[in-house]
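Every protein chain but one is kept in place in this view of the complex.
Here is chain A:
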Amino acid sequence: MEKIPDQLGYLILTEDGAVLESGGDLENDERVATIITDLISLSNSIDPVAFGPEEKFKKISITYDDHWFSICISNKKIYVVKRSIHTSSSEIAVNV
């Protein structure tokens, strides 16, 4: 998890929200862990019309101005990564 580019912090949780591994900004952050597990259980009950019962979410991202959280579940574990968003110098040049 440390090798992910632009990574600011990470969490690996069990399905019930217990922290298995953590690092960076999210080190031992049980508060964020609880919020994210609650968010996942909420997302399971979203719109049955727009998303059929066979359509399970595979990724959740939460985007702020300069960083974002990416959340995935694999092998009954919840993986959370906090990553920074770079505005590259070329983009700024275009705006000017």
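By definition in this document, a contact is a pair of C-beta atoms (placed from the backbone, for glycine too) under 8 Å apart; a residue touches a chain by one contact, two chains touch by 3 or more; residues count from 1.
Convention: contacts and distances are computed from a predicted model.
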Among "Autophagy protein 5", "Integrator complex subunit 10", "Late endosomal/lysosomal adaptor and MAPK and MTOR activator 5" or "Tectonic-1", the UniProt name of the subunit that does not appear here: "Late endosomal/lysosomal adaptor and MAPK and MTOR activator 5"
Residue, one of A:I4, A:A18 or A:L39, that touches the chain absent here: A:L39
On chain A, residues whose C-beta touches the chain left out of the figure: 32, 35-36, 38-39, 42-43, 45-51, 55-65, 68-69
